[in-house]
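All protein chains of the complex are present and in place, except for one that has been dropped.
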Amino acid sequence: MAIAETQVYLPQAPRPRLRLLEDERWLAFVLLVPTLVLLGMFIAYPFVRGILLSVSSARVGVPGDFVGLANFYKIFNDGIFRTSAYNTFVYTGVTTVFKLALGLWLAMLLNRNFRGKAFTRAFILLPFIIPTVLSTFAWKWMFDPTFSVLNWLLYHLGLITSRINWLGDPDLAMISIIIVNIWRGVPFFAISLLAGLQTISPELNEAAAIDGAKPWQRFWHVTWPLLLPVTMVVVLFSVIQTFADFQIVYVMTGGGPANATHLFATYAYQIGIGTGILSEGAAIALAMFPILFLVVIIQLLYIRRVEVR
Amino acid sequence: MGQVVLKGINKFYESVHAVKDVNLQIRDKEFVVFVGPSGCGKTTTLRMIAGLEAISSGDISIDGNVINALAPMDRDIAMVFQNYALYPHMSVYDNMAFGLKMRKFEKPEIDKRVREAADILGIGELLKRKPRQLSGGQRQRVALGRAIVRHPRVFLFDEPLSNLDAKLRVQMRVELKKLHLRLGTTAIYVTHDQVEAMTLGDRVVVMKDGVVQQVGEPLELYNQPANKFVAGFIGSPAMNFATVTVTEANGSLIAENSGLRIKLPDETAQRLRGHVGREVTLGVRPEDLTVADTADLDHPCFDAVIEVVEQLGSEILLDMKVGEGVMVASIEPTARVKVRDKLRVAMRPSRLHVFDAKTEAAI
Partner (left out) sequence: MIEGAIWRKWVFFYVPMALFLLFLLFPFYWMVITSVRPDGELYRPWNSINYNPFWTWKPTLDHVRYLFEETLFASWLWNTTFIALASTAISLVCGVFAGYALSRLNFPFAGSLGTGIFITYLVPQTLLFIPLAEIIRNYRLGDTPWSLILTYPTFLIPFCTWLMMGYFKAVPKELEECARIDGASRWQAMLYIVIPVAIPGILSAGIFAFTLSWNEFIYALVFLSSPEQKTVPVGVTSELIRGDVFFWGPLMAGALLGSIPVAIAYSLFVEHYVAGLTGSVKG
């Protein structure tokens, strides 16, 4: 050998601990243990506990007995629960449509080249990153029955002559809540869809333009189909989050007026924590499960299909 | 020292038998090249030697010690990857020093070795740079340097030149050869490029479908291919093949098919005595074909029509229609030929290869 051996490599005494980790299965096990322990303790176990609670008569400090499906029977005959269920579906459906439409529009606007683009994009995400509860308070203040700046604005634009009691009327309260949710969700849609748009090669649109497609046709035949996978995932994510939403309603109306704007989550909170009937609260929260489960399944199937392609 | 012995190596991926019973003895300081089309099992074999793939059955030993169960880190080998696998977050220096640090070498020793290797490879100027600031050729050198500093018992190369452009590849090929002569470390090299295999290897292992087809020195493979696959794989342009039937007439053997009728030279004829009346595959390299003139009258000849003329400067490649089949001839650059010319082509009689039509083994 031309290079002199100055230090010969001597196999060191094997370090048994590390050698065990040379086996992929052991290493994977060790790496996954912390995650599995935490998720097991605080997701899987609570889930089981939740089911057990929902078939018991437990209250705070009272373990309660097994009562079968009595809690579910009770809530399904509860007018407020029905309203909550109805509200939740309306809330999820309406906001999702608006968030998708506005988000897509905003994404298309952001997909152009203009000065201050990075800056604009950064600012647009603010509603999404600022703690929801805190920004919802700003909205609540804007919707304040006496001092509403929106009323001031509408009045001075000549659109109204007397004040609108935004949060005092059941329908208006629901609309207000929906507006806040849309406000908070549009940035998420816009930025996610923008990322999707940016993966679409501009050459495709140029080719379509050369083939004589009008802007609307280009969107419908080129952009939209290519954007669909991202859109699907974003919508499903958003549906889950919206369906299980809590913060906006809790801050804006607390479920009022007269329990007219409750969602599953806020009603579950009111019953389970507010009045301490854990069993019934757990049952209300679990009532969300079938729908959430369905959405998750759709999402899993969809992702798998996309991966296969 | 670096003697590597593969004994009955097999690799199964679930139901796929990727490497079939490979036996090979690699001598110390030898440069052995594994060559074959993609999916032939050459890379898998290399990865089993490296310890990156488990061996399904068989033994691999280095210097007499079976290393089947050793982790890659304990095998005292170095490997150069096709994509170089430079650590992107480390400088060139740290890339080269990593293996030594892992083995707990002392700082001055690491420094000495890195600088030595950098000098050998002419990358002393680049030590502070990050891999992304390097050109393809420079990355290649760093990858080599990282292997050299280790002074391992065996170098493993996995298609290290295939990401370089054609010109650089030829240049690095020569440098690799020089480097091996200088360091004398046993090297096992995997490539799909038969030119690399022929120029670099002391010995070449040709593989196909997980089976070793032939092991030999480059010229041995060229001159005496063990079967039709090796014959077709080694050499460029590839060997011409024609399926012919052997018949006997007037005491000599005739090979014939629809467009070809050749009187076999004595030496070939002797090998084919037992095949009279059967089909065999005849093989002849393009460089062993010439445009027949009077001097070649006693050589086996056939008629051909030129379809394409490829003028390469140093030679002319003729794509010719011969009966139903096609053959390529490599002829003198000065020859005056043009498309649709009818030619009489002669074969160099001693360079005729014959293979069993069924088993494809050389006869």
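First chain written, first letter: the chains are A and B, and each begins at residue 1.
Everything that follows uses one rule, which is that contacts are C-beta pairs under 8 Å (C-beta built on N, C-alpha and C of every residue); 3 or more make two chains touch, one makes a residue touch a chain.
Keep in mind that what you see is a predicted model, and the values were worked out from it rather than measured.
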For chain B, the residues touching the chain missing from this view: 50-52, 71-73, 75, 77-79, 81-83, 85, 87-89, 98-99, 102-103, 146, 150, 156
Chain A, residues in touch with the chain not shown (by the definition above): 18-19, 21-22, 24-25, 27-29, 31-32, 34-35, 38-39, 41-43, 45-47, 49-50, 53, 58, 102, 105-106, 109, 112-114, 118, 120-135, 137-142, 144, 146-149, 151-152, 155, 163, 183, 186-188, 191-192, 195, 209, 229-230, 233-234, 237, 240-241, 243-247, 250-251, 264-265, 268-269, 272-273, 278, 281-282, 285-286, 288-289, 292, 295-296, 299-300, 302-303, 306-307
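What we mean here is this: only the chains that are shown with their structure count from here on.
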Cα-centroid distance, chain A relative to chain B, in whole angstrom: 57
